[in-house]
Every structure is written in structure tokens, then in C-alpha cells.
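Reviewing the structure listed below.
A single protein chain has been removed from this complex, and every other one stays in its place.
A and B are the chain letters, set down in written order, and residue numbers restart from 1 in every chain.
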């Protein structure tokens, strides 16, 4: 079988699969969720059917975890476990492909603060997933905090699910930030009116929107009972005297997003500035591996879909399909990237957050490594790299493998902040699953041509 | 003031061997500069399990060095405790013992032959039957046919161990510089006079090549090639578990796998818990140069071996696999001593997977040789110009 493998069925993956299928190429679309759409188009899991339909050339493999990507001669082997999440009874499948599209997306970045490990503190993405996907609000009185436009739809979803959103605390000062790059903001197309609509929605729900404000502590013994909100200065240091206590039973925080890099790292793709480096055809530094969506930079669903369309066409071309360069999608990608750059500039994470922590504040949630232990590793043991930092402090050695703490621990230790993304096993598998006989490899048959080797990025980019 | 101005000795490589050499040299009063092109304790050392083993060594020079090192480790940690304090000297030392198990009839006799020989060489080892072995390790498979218990086997956490040794070097006035590549030796009058670092000359009287798997590369840069090659090993790490495996437990064929010189993949199950509750599953050996890419088949074979020894592991999650390169020599013996071609150049490498265990003995041997003292262990088998290694040296 000669087909593309797309990992991730969010906006980028859906667009990649659809674009490749439209060119007559078969696609296997692999995703962890039962339904299509990813985090952005999160579907109601309790409703019947699927909102999305795919062309017949696309085989959708739901409930599938890619636990390893293995480079082999001429392509890659994608190792799946399919079935109930984390269950030893999952079945295996191994797909070999000469054109792999990675659209694995991103997850919320959470910054640590005292009390952030209490039950009732969630990421903004958790609040969103529970409200949209499971029809349940994570609390009755919820404070939404962090930075970025994503906080608005999260607050709206919480309100729709019946929660009282006490406030939205935005750590940056977005209006002045947007004004600093009006052309970039305008490149966002539908995004600005969409955000205005959310803002209107929140105004109708009487949800206060507080700029330069953050949750700097959560209080409670067994779960969150209140938070401390503080005004922030330009660098996010709390303004003395501005702290006030707010009674809540849940907090949802998000400080932008971290790309899910491990499959790209396993495929040996070059990472630049924390994201997968791609050419104009979404090709990575590794021939036959394409990346689209948040993996290549945080830019939202529209940009992700445009990148997906380009990646799908480029992957199809690699398999020998006759492909006209998708100039429209490529132009949308360029515009989307300008918007993404404006977004990144408007909603940065400022250095002052490190001052929210106390010596006993947990940095690594899995291994319960606090700031004191992390600092001891750096200062007393003079640790200068991520691997020794992990082993000397314990941070990043737990089940999440540094997904939550990695960037924060790296900043606190003064190290480069993507070095935690190397995870050879991309998702835990049970030993018995590994020990079982390897499923028969579904091989990739090559219709090999020199033209197919060359992406159109090199022709038209 | 930059720490890199001059030194008595420059140790190249801040892994466990470089750290142990630097510690021993600074203990005898030398001002030592340790440089590493990467992060200290960040390569082979960070990918090690921290084995301090007697059980896997047949009688011979390596076992002699292992016995001396095993005696030295607790003394060394005790002195570091006094010098650096409790926290820094805590390297998760566990004198946990080892258990070697045979899982078929054919392995019983070879196991008994080796334990008998080890006993004569001074290793404490008890031959056990199935029931006694399972009394020590209740989760062990019922399929074992014989076992040997080595109370002297121990474990340390290698990054903690190396960083503690390096802290001692700093405390004695030495310096450790990560992210610093040595570009070459400075040789004057046929002798080492310094090293070139970042385009600058650092005068020194001696240089120690402790580059582990990259010792061969460095020896070429230094103009005195030795044959040290990378041999790759992978380890699986489970999610944290309740106490499950008290000792280091491995199959009897591990010894043969260690001693093999095959280029092909060798896998032999080694299972042990760490203080955080994770279970480490080794071991694989593969000579594939410095290729780092994942091979799922290696992981599968590691998993099969572990589940065979401990069936309870079958439904336990594996959360991590890590790999590293170990320094391999054609005759399986470390290289410790002076380079006869360039006076002032010394080598300490080639320990393969035993570097953590052999580190204190190696450091001491090197310091004794440099000071002109008679080493506790005969250094002749480890010398740089020994026939087995010399035969491999290409100009």
C-alpha cells in the first residue's frame, strides 16, 4: 500500500488528509481521540456521530497512540497502539510510509505558582475540553487566567456549561500590544472579529476582564478554595499591595502553548526556536517528513489548516501525484504567519513569573520537585545540561516526561528550553505490549521518481 | 578571573571517569582543570544505570580493579561527606547486592563454574536454588533453575556521583568547565605543555584523555591514536512502582553478552529498581557507531527479557527509553596509563558499561602512576601499549 500517514486529526491534520485525498492519494489519519477535530474543533463526545466527514481515500484510525516513530531506509515506521487509553489490551499496528505528516499540535503551557498542584487548578485547555467535549464545567466559580486570546473562548465555554466565570485575568496588556503591530493583527483575517465576538459574549455574562493581572497563588487544603490575584508590572512582577483574595472553586490557567515535539524529534527533524523548522512546502529537514500546525509555530486553527493543506499536497507529490503548487494555501500560510508573529509579540511570557514561586513551590508535579531542589542541582552540583539536570534534581523524570515542567525548569535552571522534548517513547506502553510479537509491518510501496523527491517548496517557494 | 589560566593537569571529559581521575589527582595536591565539550556528566554517565558490579566479571585484571573500586567507593563517599556535606555527598549509594539467575538446565553448570572461580578470586558469592532465590526476590519467575547471590554488588546514581566528585575538585581549588572543547595538545620538546581551548593556550604539565566513547576521537586530535569505539546500549524505564526488585537481577547469559565482541545486537535481561521506584530494564549492546536513532526491535527484546524474569511487570507502563554510547576496546579492558608516544599524555577510558563501578579504582591508579607510587592493582594489563590494543593502533 502506498499512502501518506498523517498523525493528528486537528485542523492541520484534517486539512492535510483532505488535500492529499483530493489528489488521489490514500491517507491513514491517526488520532488519539475517538472523534475528529483535535483540541480546536473539540466535538461533544456524548453526541452521536461525527461532525466531520472524510473522503473515501482517508482511513481514520481513532483511539490510536503513536508511541514511536522509527527511521528506516527510505521512510519511517509509525508504531501504534489502538484501543482504550492506557489499557494493556490495546492492539498494535505498524505503518511504514515515505510521506509522514506530523500534525501533533500543542498543549497549554502552565506556569507554576504556590498552590498550583491543588485539585481545582486546571489548564485552560482542560476546562475547554471538559466543557465542550464532556458537557461539564470544572467548577461553579471559576477564575480564568494566563495570557493570550485563547482565554476568551475558554471563559465562554465555561459560562455555556453553567459555570460562573469570576474573572478573566490577562497577564499582558493586549490592546496596546496589538497596536504595536497593526499590520500583523490585520493579517489575522477572521480572528479579530471572532475575538471581538467572544469579548461581547463575556460582557453579556458580566465577566470582568482584568489586564496585567495574574493568579499568583492558590489557597486550600485538599482543593482550591481561593486564589490571590495580583496586578503585574511590565515584567510580570506582582505590584506590592495589589494582591486580593478571590473565593473560587476552580482556576483555569494557560500561558500560551507548547508544541508536542517528540515525534518530530524522534524523526530527527531540525528544531528552531522551539518549533519544527519547515520550508515553503511544510517539509522538515528530514526528507519525507512534513509538519503542519502548532508544531511549526503557534498560530491558531486557520493557519494550521492552511499549513495542513500545503503539507498534504507536498506529501502527495512525494508519493508521485501530479500536483500544482497550492498557491492559495501557501499565501494564506504567509499571512497567517504574520498574524502568528503579532500574536506572539502581543502575548509573551515575561520573566517575572519566576518571582511568583517560593522555595517550596512544586516545579515538577510528577516527581514533586520543588524550587529548592531544582536550585540545589544547578548551584551546588553545577549542572549545565538538561540530562544531568533531570537526573540530579528529579525534575522531568516522571510519567509526563517533562511535558509540563520542562520549559519552566529549563528557564529556572538557565538552560535552553526545548531540550526536554526528546522522548524516544512518545507515550507510555505497557511492558507486555512491547514484549508482544511485532505486528506485521504495513509496508510503503514506492513509486519512486526524482521529481517526487523534490518538494515544490524548492520549485516555487 | 577565568578558571582557565593554567593547571597542573587538564582532564578532558567530565564524565564519571574524568571526575574520578580529577578527584584523585586533586587529592594528591594537584591543581586540576576538567573540561568537557558538553555538559558535565551529560553523556555516557547520564545514560548509565550506575552499576558497581563484581558479579559480571570473570577472574582477571578487570575483576581485580573492580574489587579495589568496590572497596574504595564507600571510603570515597565517606570522605566526600566530610568535605562537602551530607546533601552533596548523597549519591544514592545502595549496597543492594546482585542476583544472577539461570533459566534453563544448560546454564546451571557454566554459572557454577564461574561462581567457583570468582570465589577463589575473592568475590563473596552464594550458590542458590530456585526456592532460595525466590525468597530473596519474591516476584521472580518460577522458571529459574539456579541462581547466585553477590552481596557485594552495589549501585550509585551516576550523575549524582560524578557531580559530587567534580564538586570536590572545585572545593580543592580546581575548576570544571562545561561546553568547552579542547582543540588540541600543545607539545613542546616532545612533551605535553598545554592544551588549546577556545583559541587560547592553557599551560599544563599533563593531559588525561577521559573522553569515554569519544576517547578514540580525542586521541587522534592529540596525535596519539588509541582504539576506543562506541558500543551502544539502551535502557527502558518503567513508571514508578512500589518496591518490587530489591537487588540487581540479571540472567546468566549477561556475562557472555558483556564479554562478546560481536558487532551485532546483544540483548540480555537486567532488571533493577531505583530509589524513586522506577525499574530499569537493560541491557543491550550494539556496535553501530554513533547512530542515535531508535530501534523498536531493541526495545521489544529488552521488554521480553524483563517480563520473562519478572512476569508481574507485564502490565506495568514503560515511560522512557534512554540510550548511550559506552567506550569499547577490542580486548574488553580499560586503558589506564601514560601514552608512550607523547610524555605528559595519559588515557583513562574503555570501561564500556562498567565505568561507574571502576571509576574510583581508575582514578586512584592514574594518580598513583602519575605520582610514581606503586598502584594497589597491577596496572600492566591496562597499559596503553599492550599488544591487544597496540595491534589496533593505526598511525
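Please note the rule applied: a residue touches a chain if its C-beta (ideal position, glycine included) is under 8 Å from a C-beta of that chain, and two chains touch if they have at least 3 such contacts.
By definition in this document, contacts and distances are computed from a predicted model.
Participant: Could you tell me which of "Diguanylate cyclase", "(2Fe-2S)-binding protein", "ABC transporter permease" or "Spore germination protein" is the UniProt name of the chain missing from the displayed complex?
Facilitator: Looking only at the record, the undisplayed chain corresponds to "(2Fe-2S)-binding protein".
Participant: Which of these touches the unseen chain: A:67, A:122, A:255 or A:290?
Facilitator: Candidates A:67, A:122, A:255 or A:290; residue touching the omitted chain: A:122.
Participant: For the chain left out of this view, which of A:46, A:73 or A:437 touches it?
Facilitator: Checking each option in A:46, A:73 or A:437, the one touching the absent chain turns out to be A:46.
Participant: Quick one: which of B:52, B:244, B:294 or B:356 touches the chain that's been left out?
Facilitator: Missing-chain contact among the listed residues: B:244.
Participant: What chain A residues would touch the chain not displayed?
Facilitator: Residues 32, 34, 39, 44-47, 63, 84-88, 107-108, 110, 117-123, 125-130, 133-136, 138, 222-223, 260, 365-368, 398-400, 403-404, 428 of chain A touch the chain absent from view.
Participant: What chain B residues would touch the chain not displayed?
Facilitator: Against the missing chain, chain B presents residues 239-242, 244, 277, 312, 314-317.
FYI, only the chains that are shown with their structure count from here on.
Participant: In the complex of these two chains, what residues of chain B are touching chain A?
Facilitator: 38-43, 46-47, 87-88, 157-160, 163-164, 166-167, 170, 176, 178-179, 236, 238-240, 276, 278, 281, 293-297, 299-300, 302-304, 306-307, 313-323
Participant: Quick one: in the complex, what on chain A touches chain B?
Facilitator: Residue list for chain A touching chain B: 68-71, 77, 79, 86, 88, 266, 268, 367, 376, 380-388, 391-392, 394, 397-399, 401, 423-425, 428-432, 434-435, 438.
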